[in-house]
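Of the protein chains in this complex, all but one are displayed in their positions.
So, subunit A:
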Amino acid sequence: MIESLLWLVPLLPLLGFIINGLGRNKLSKGAVGFIGSGVIFASFILSLYLFFQLGTLADKQVTVTLFDWISVGNLHIPLSFLYDPLSSVMLLIITGIGFLIHIYSTAYMHEDAGFGKFFSYLNLFIFFMLILVLGSNYIVMFIGWEGVGLCSYLLIGFWYTNRNYASAAKKAFVMNRIGDLGFLLGVFLMFGFFGSIEFAKVFPLAAKMLPGHGTLIVITLLLFIGACGKSAQLPLFTWLPDAMAGPTPVSALIHAATMVTAGIYMIARSSVLFDLAPVTQNVIAIIGMATALIAALIALTQTDIKKVLAYSTVSQLGYMFLGLGVGAYTGSFFHVLTHAFFKALLFLGAGSVIHAMHHEQDMRHMGGLKGKLKTTFATMMIGTIAIAGLPPFSGFFSKDEILAYAFQQNQLLWIMGVFTAFLTSFYMFRMMFLTFYGKYRGTHHEENHIHESPKAMTMPLIILAILSILGGLINMPHVFGGNAWLASWLSGANVSHKELDLDHSTEFILMGVSVAAALIALLFAYNKYVKSAALPVADEAPRSFLEKLSYHKFYLDEIYDAIIRKPLDALSKFFYKVVDTKIIDGIVNGLGWSANEGSKGLRLLQSGNVGYYILLMVVGVIALMLYTYLSLS
């Protein structure tokens, strides 16, 4: 059953892309929205059905091969899918949240001239994302991997007449490609070492090896570079905040819930390899932690509501990598799920605010919206509590699972993790307070025009809010009497799982500390932004050194510009104007000139006489042909 239906899951969105792509100017908006959302809904229902089917199987792995894609010598790359517990959950997330965001977009994008184009791109994205998680080898995964990058490019630059948006799109693609090179080199090395790039062949071979093998370390490090590009980790994260140039549903779907978690999915999928490479794991934990912290520090001073959410995404992704690095594969994947719920919710909520505010994104111009946008406010508050890690909402469980593993591994990591949780709670509540509390900071006339968004937008918010509250049940830890369903489900998928070796009282203390940190941050934010009604200063107003550092994103863009882009551009000019034109071509011309001088007697090579040379050749060819003709007859 699974074999005969699985391929339909990605095919339906592809069909949606083709229909909406071809009919983007002919179909009515209603038809486009119906087709675009309908195919994703069908995929979701199918995924749900397959999910329950998989549960009934003893061996929870089904491989479906469509056809031989590339086959050369000892290299065989079939286009084949692997359906197992890990991909089954990803399928539900992608199509489920994808569907909600499609519905939301029918209202959010309704006035946009590129409505049809938008839905076709969105469908295409879902298609590639499904290929990414379904691939049964690294190259099919790579099709999806680069395909989602392309869709990300198209959707970030959706309003391409704005040059800045177009630049943001290009930046995202190029930075992803830096990671992709790492990914590809890792695959090359893997192929050379294991003789295959199929999960089903590589992992059993690797499982027989001793930990710390040098080649495995290099392979995993290279794959991790790929993950850094796609999942926006240091030093490749600067594209993600810029990616907010895209329409807000895109930010919710691609740049929060699905695509950016591809790196975590890939590492969880390859956990057999990463478990054997402790050096890589340490690197991942450190990079993840550093990214989480730095992004949180930047988020503290941002004034654009989407930028706050973007940095918070980077920061949360950092948490997930921290989890991967300390061996909490289930915990990280758990956080992928809960984060998909509450971050999609927060972005869509922000979209609802932006929609109501007529494309205003600066929180300094908002304020006091909670009375006007009741549903948006209530649902976003739920999302904020979830991301801040307050019990019993979903973010609490997934974040604390990661932090508990971090504590077990290295207490410094745990301290930094808790500090980041503190910052997270602060900047998220700051965002909520600036947006929804206090007095409205625009004109009275504008205020009268603010209305709650239509049902198509608020319904997805409500569903996601429910998921954000209840999502923790997916992997309720034993300490709360849960059965850790996700962990046992994923055990059927070759995802490594190591048990937490802490007694329950330690677990409770750790949780207490992080919850306390989040609550204190909440109080700080409340005092500052509600009680004292503080406002972030205007762009040109003076800031302290630390504020500047945070507000200007640690000047990373400027630094990359100075150490990479500018030198390369200078090198380009130098190569072209000096090396190519003067040196190499100079030598060629010099040789030509001396040959010319030397052969003056023959006068063959002098300009004007080339025709003579050609004439000679033609005459020669004709003579040869004549000779043939005569000798034959």
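Quick note on the criterion: a contact is a pair of C-beta atoms (placed from the backbone, for glycine too) under 8 Å apart; a residue touches a chain by one contact, two chains touch by 3 or more; residues count from 1.
We adopt the following convention: contacts and distances are computed from a predicted model.
Note on the omitted subunit: UniProt lists it as "NADH-quinone oxidoreductase subunit M", one of the names in "Carbon-monoxide dehydrogenase large subunit", "ATP synthase subunit b", "Sugar ABC transporter permease" or "NADH-quinone oxidoreductase subunit M".
Considering A:K26, A:R163, A:K208 or A:H359, the position touching the chain not shown turns out to be A:R163 (whole complex). Within the set A:F51, A:W69, A:Y440 or A:F554, the residue that contacts the chain not displayed is A:W69. Within the whole complex, the absent chain has one touching residue among A:L185, A:A290, A:I462 or A:L502, and that is A:L185.
Mapped onto subunit A, the interface with the missing chain covers residues 67-73, 75, 139, 142-143, 145-147, 150, 153, 157, 160-163, 166-167, 169-170, 173-174, 177-178, 180-181, 184-185, 188-189, 191-192, 568-569, 571-573, 575-576, 579-580, 584-585, 588-589, 592, 595, 605, 607, 610, 613-614, 617-618, 621, 624, 627-628, 631.
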